[in-house]
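Shown here: the complex without one of its protein chains, the others still in place.
Note that the chains take the letters A, B, C and D in the order they are written out, and that residue 1 is the start of every chain.
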Amino acid sequence: YNLAPKPTPEKAKAGKLPGVPSEPLKIGGMWFISGKFGTYGDMAKKALNMAVEEINSSGGILGRKVEVTLKDEADRENVLKNIRKMVEEEGAEFLIGIDSSGDVLKLTPVVENELHVVTIITHAATPKLTACNNLHYMFRISMYEEPIDIAAAKLVAEKFKDVKKIASIGPDYAYGYDSWAIFSNALKKLLPDVTWMEPMYSKLGTEDFSTYIDKMLSYGPDLVFSSLWGGDAATFVKQANSKGLFDSIKYYLNPMLGATDTLKAIGDGNVPAKAEVWGSGRYWFLYPPHDVYPLNKNFVNKFKSKYGEYPPYVSATSYTAIYALKAAIEKAYVAKGAWPSQDDVVAALEGLAIAGPMGPVAIRNEDHQGVYSVFWGKLKRGAPNYPHPILDDLQIFDFGEVFPAPKQTYVKCG
Amino acid sequence: MQSESEEVSFEQIAIAVGIILLALVPLAGRHMTHLVASALLLSLAATSFNLLFGYTGLLSFGHALFWGVGGYTLAVMMSRFGLGYVESFVMAVIMSAVFGAVIGFLCVRHTRIYFAILTLAFGQMFYGVAVKWDFLGGSDGIYGLPRPFNTLELYYYVILAITLASLFILYKITRSSLGLSFMAVRDNAFRAKFIGLDVSRVRLTSFIISSIFSGVAGALYVLLETAISPETMLWTHSAEFVFVTLLGGPRVFLGPLVGGFIYSFLADVAMSATEYWLLVIGVVLVAIVLFFPHGVLGYFLKWREKR
Amino acid sequence: MKALETRNLRKYFGNVRAVDGVSIHVDQGEIVSLVGPNGAGKTTLLNLISGLIKPDSGEVYLMGEDITGKSPNQLVSKGLARCFQISNVFEDLTVLENLLVAIHSISGTISMTKRLDDSEAVEKAMKILKEFNLDVKAHLTPKELSHGDRKLLDVAIAYSLNPKVILLDEPTAAMSYREKKTTVGVIKKLRDQLRVTVLLVEHDLDVVYEVSDRIVVMHQGQILSVGTPEEVREDPKVKEVYLG
Amino acid sequence: MIAKLEDVVVEIKGVTVLRGVNLEVREGEAVALIGRNGAGKTTTIKTIMGLLRPKSGRVYLLDEDVTQKPAHERANMGIGYVPEGRRIIPDLTALENLEIAYGGKVPEDLLEWVLQFVPDLKRFLDRKGLYLSGGEQQMLAIARGLIRKPKLLLLDEPLEGLAPKITAIVTKTLKQIRDEGFSMLISESGIVKRLEGLATKAYGIDRGEIVYEGSLEGILSDEKARSRIWGV
Partner (left out) sequence: MDPGLILVQTFNGLVYSSILFLVSSGLTLIYGIMRVLNLAHGSLYMVGAYLGITVVLYLMSGTPLGYLLAFLAVPPLTGLLGAALERGLIRRTYEMGEEYQLLLTFGLILIFDDLVKMIWGPAYINFPDPNAFLGGFRFGEYKIPVYHILLIALGFSVFLVLWAFFSKTFTGKVMRAAAQDSEVVEAMGVDVSKIFVYSFFLGSLLSGLGGISAGPLYTASPGMGTDIIVYSFAVIVIGGMGSVPGALAGSLIVGVFRSLAIAFYPQMEIVVVFVIMALVLLVKPTGLFGAPEFERR
């Protein structure tokens, strides 16, 4: 469906630039819209609406209005067909989105070898995308899992030196396995003496974690590392709380917990009293701090007043993706004097630095990965002014510390 | 009432026009080509499913399994063993037959809901295997397969040719004495024993043929989509075969084909139009049951007969 | 020669002695009727002979061959066909197709390359339909047939299997006067012109007396009396438990 | 009057099956409905029972217009039904089949009363319907129709598949019931003779139309009536 653009103000229309086509610029987006993970599409849509409105009311991109069409990633058998449709039939000139790592890997050869359109990934987090491919048309603006997990290892090594036994749980697919591999390998270098429980994996959308929780209890860890996300992350915390896991462990780390959707679902009532619960993510609405970084403040306030909630990370990354495209196109236009080709936009995106709600993001030349700093924060309940628990005691890891060099990864390619 | 010969010629004209239109599809652009190609494959799978359901009376709720077997075999042969298109495709056909034989052997002793649930169980089991087994690419599946001839248009003609040939073979089967034995078993398995039919064997034969052509559709789809993932074997995909068939009409040979096209275009349009596209499909399904229980094509033929 | 013979057949359902040591035989070319009170075990006996259920003990012989415990579809190829108490045909196939599937099945021509309307088979089917006066209804489905014609179709299917022996279970039940007459004619034709041996279960004594060479009377799972129609009609035991 | 059909037209799946049937059953009468297969007997009986609704015309039971009443309410007015093909619930025992019709546990004396009509039933009261022989099912069906001592008993070919001795017993029973003042409507397609002495009145039906009204003996003796009912 279309996120219909708001009418363009007259003055923007008047200033038509030479070499710029007059028809609207179409961008194709894909996220989960229906089903269990439909909330991600919803978050993306909200941010896109905002971005499109802002851009169009100030004259569009080089005078072209922006239109975004969305397709549902939940139509599992037809992901690539639907992507192709947006480009070949609906005339999308650029693509953004993609939630699932599996889909992003499938999509890569199609975009690179067949469609040849600039594609900005806003969610899927597998290191393989940027580390194992020689990307030309594809970029990832969102933080991926590796820096967050490496930061987690640093956090443990620096702050929780007393850790002896570690247990882990993750979703039962590539992301879960990779996440554990990265964290454990990174941590083994820093704290070689810890012992590890055989990692556990639960299928996506698991309802009942009791079995996993009791298995952890039988091992008796003092730290649990969990890469569960979304509803699973919330369910786990709630059930672990009532099954007493947080009474016997000291630390609980989840690289995906710092998502407002998850925190909202956890609710103040389920924040454990005893153990320290730490979370991270691709964006945290209170970071960079509003007083020093007004862009984030404006984004958060606008989002809050428009939708009545604090922006989740997918909203921030999708929002940034549109602005990254805008910046790249404008940069390329300045260089060329005409509407840029796909390759021109690629060239403009490489090395581009763009200010997003999550802070300045630099897109690396070598692997097309957007880099920015990583946060870890401690879960705090009953924060005044917020309807859900928030992250407190933020630990910031500069991207230089935690991003592997381009094309390097703990995960096996291929 | 029209005379018999006129009726035949009407159908022949309709089919001829249909084939010509299908041959012209690439003129309508890449997306249309893609859409029609995938509609053809869905239709082929549904038609082969319907050999088992409409003709033999067994409702399989796990038929996407064979789509997956065909698809995964092709993908594995190409990506892991480096076989060519033709060899991989032949292997896909063989594996679909082998899986059909083994799973069919275990399932055909059951009928009705038990058969449906048992086939569903096998489908889910193999979904589980595909998710867990790295050799099959695990949850990511296998991707980045090169399309034959490197152009969509030429590959479309491959799909069109193989689909039409498969449909022709399936049609011939339904008009053969074997097809007749399927229908006899469907109508009255009890009596079928007393005319000397080995009911289990008849059912198994139908099951194997049906899995082979579902496998063919799956194998062809892999190269159209250029990837395959475990979700293709989930029961919701199997359910798609069922309702595509019912949508078109299970008692008419071309019913699943009509249903496949209607469904594919409906989903395509609905998704572009609204975020609640599944709701649209749901409403259509409910309406079909309430107002066109014989399927769209079945209804059309009835209506024409009445005139 | 004995076309069909049972030796000491026995089948109990829990404490119900449905068939309790039954030895009967039917000679080639004979029509034997099996009569008896309701619940005597007639249908059960047919079920045992035709392989639908397995006997607790005893044997069944067809043309001298032991066929005990063989499945119905195996028995069909050996020349044993049966019809059912409630007419039991292929509802969504046409009358012609009902016969064609039987003909293909018995002549082993079930294959995906054999057209279902193979001309040889169609010819044979139409010939049989003519025998049963059903040829004009060849393209109707059984739903469109009268009750009597459905029953006839049931018999025609059995006949198209080239049987040596046909088992008929109440073929004239719920038939009107005229239909009964047709059916009686067909049963006689089976014996006289088509050389088929018939074992018939029937409650309508007019029919039984008219067609039978011999009558077997069952009672409580056992043979009460055997003889010609005249003998049985006069048998006091039969009068008491069956005729009343 | 117990039951009356007035110009009843019934359609089944778009096909007109009854074309203006008029028929009446009076108190204490045993009315025979004679017709060949497919003539419309079952349809007539189901229409009286309320299992089919007429397209036009009226149905009266016990002097009340019941055209719009559902079947279960008619049953509760005192209409008993012995369906064609017996329709015994296969999963329940014979006794439980009776209980369903009675609407609860059958009192001892009532069971006795029914068993006097079909004494053989005693043998298999606790056997599942599925396992009953054809004739046993028929006896049970009759008992089930009688269990609530209905004012009108509808019997759809009740003698089908019964051994001659049982046929005689059942007709005698039905006579007894009739003489006790119950009314009944009995359909028959085959041997009209066996209703002799039972039916006090007969209708002949063919292709959904009443083609004969008179005595049963009339049918047996009159060749013309017979040819009308069974066609020539």
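Everything that follows uses one rule, which is that contacts are C-beta pairs under 8 Å (C-beta built on N, C-alpha and C of every residue); 3 or more make two chains touch, one makes a residue touch a chain.
Because the structure is predicted, anything quoted here is derived from the model rather than measured.
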| item | value |
| --- | --- |
| Omitted-chain contact residue, chosen from B:Val25, B:Leu40 or B:Leu59 | B:Leu59 |
| Touch criterion as defined above, residue of B:Val242, B:Val258, B:Met271 or B:Leu301 at the omitted chain | B:Val242 |
| Hidden partner chain, touching residue among A:Gly267, A:Pro387 or A:Pro406 | A:Gly267 |
| Hidden partner interface residues of subunit D, rising order | 49-51, 70-72, 75-76, 81, 83, 87, 89-92, 96-97, 99-101, 103-105, 130, 144, 148 |
| For subunit A, residues in touch with the removed chain | 34-36, 38-39, 41-42, 172, 200-203, 205, 207-208, 210-212, 214-215, 217-218, 220, 230-232, 234-235, 238-239, 241-244, 247-248, 261, 264-267, 269-270 |
| In subunit B, positions touching the absent partner | 53, 59, 106, 109-114, 117-118, 120-122, 124-125, 127-129, 131-132, 190, 235-236, 239, 242-243, 246, 250, 276, 278-279, 281-286, 288-290, 293 |
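By definition in this document, only the chains that are shown with their structure count from here on.
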| item | value |
| --- | --- |
| Computed distance of Cα centres, subunit D from subunit A, in Å | 75 |
| Whole-Å gap separating subunit A and subunit B, where each centre is the average of the chain's CA atoms | 38 |
| Where subunit D touches two or more other chains at once, by residue number | none |
| Shared-contact residues (touching 2 or more other chains) in subunit B | none |
| Subunit D-touching residues of subunit C, taken from the complex the two chains share | 13, 16, 35-40, 43, 85-86, 146-148, 170, 172-180, 203-206, 241-244 |
| Of subunit D, residues touching subunit C in the complex | 36-38, 85, 120, 123-124, 127, 131-136, 138-139, 157, 160-166, 168-169, 189-191, 230-231 |
| Subunit A-touching residues of subunit B, taken from the complex the two chains share | 29-32, 34-35, 38, 131, 138-141, 143-144, 224-227, 229, 231-232, 234, 237, 267-268, 271-278 |
